[in-house]
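Starting off with a structure, shown below.
All protein chains of the complex are present and in place, except for one that has been dropped.
Take a look at subunit A:
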Amino acid sequence: MTDAPHAIASPVTAPTAAPHRNGSDDALRDVAGAHLPIPKTKVLLWLVVLLFSCDFLFGVSQNPNFGWPVVADYFFSRTVLDGLIVTMSLAVVSMIIGVALGLPIAIGRMSSDPLARGLSGAFVWFFRGTPLLVQLILWYNLSILFPQISLSIPFGPTLAAWNSNDVITPLTAAIIGLALNEAAYMAEIIRGGLLSVERGQMETAEAFGMKRMRALRRIVIPQAMRTIVPPTGNQFISMIKATSLVSVIAMADLLYSVQSIYNRTFEVIPMLMVAVLWYLFITSVLSVFQSMIERYYARGDQQRVVFEKVETPAVTVETKEATQ
């Protein structure tokens, strides 16, 4: 045998004919039976990286400072699970309100009406332009700015009034703060999505007599979802972590719960590990959902296009032209 330019993994077939005769080894030259070169560098890199990773994980698991037994003790504790529920419900409720508000704001920003454009622009400008922490504190302390919240006809009589301190609890302040902030970001994400849909689609829907709202709902938004879903998943994950900010207004979310435990037991790191693992668990589950949603909205855009012959260009409409 001649020298192989690459290392051959395991040659199976032995040459039966003289190798230098022209055409005699044609069967062997069929690339379908070729062997791949062994990727030596790659294998080496894999081994090194895996070795380091295993060593690191083993080190972490054996490191007494992480306090894994404490982590296990508290992982399903009442306080932690309650905090988890608060975090999740805050995130879900704020996200739902955020999307529900963000959609009309996005449509408003693209409107031809200057008032709609101005108002929605101002909303995004304010809630995106100020820190969430400040917004939360302001909402929580709304009673300082407005001691009374009243429903009244502008410049006219008051229909109903509430004491701000009764309305604004840590829960309502947290939801209002998170939801309005989220709405500002979602409005921009949704606007980007709507802009990504080809103009001809709206035009076609209108040409067929569809009203604008129906055209948006049936034609434009489903196509915009492809662009909207990935950054929305991002937003939801940041939202789950942003809920940890509500601990400043005494809302017992996941982070606040573990803090309340380690303030008592002084096991700071193990309790933070409990929170970290839960946050990672939630975001992993969400990523799975996100890719499911993405696959749904990618229908009609499969890469595996079935190529078929364009047969019979002539068309069969002869049925009704018998009179001609």
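Remarks
Just so it is clear, a residue touches a chain if its C-beta (ideal position, glycine included) is under 8 Å from a C-beta of that chain, and two chains touch if they have at least 3 such contacts; residues count from 1.
Just so it is clear, contacts and distances are computed from a predicted model.
Hidden chain, UniProt protein name from the list "ABC transporter", "Polar amino acid transport system ATP-binding protein", "histidine kinase" or "Ubiquinol-cytochrome c reductase iron-sulfur subunit": "Polar amino acid transport system ATP-binding protein". Of the candidate positions A:85, A:116, A:133 or A:210, contact with the unshown chain belongs to A:210. Subunit A residues in contact with the hidden partner, per the touch definition given at the top, are 200-201, 203-204, 206-212, 214, 218-219, 222-223, 297, 299-302, 305-306, 310, 312-321, 324.
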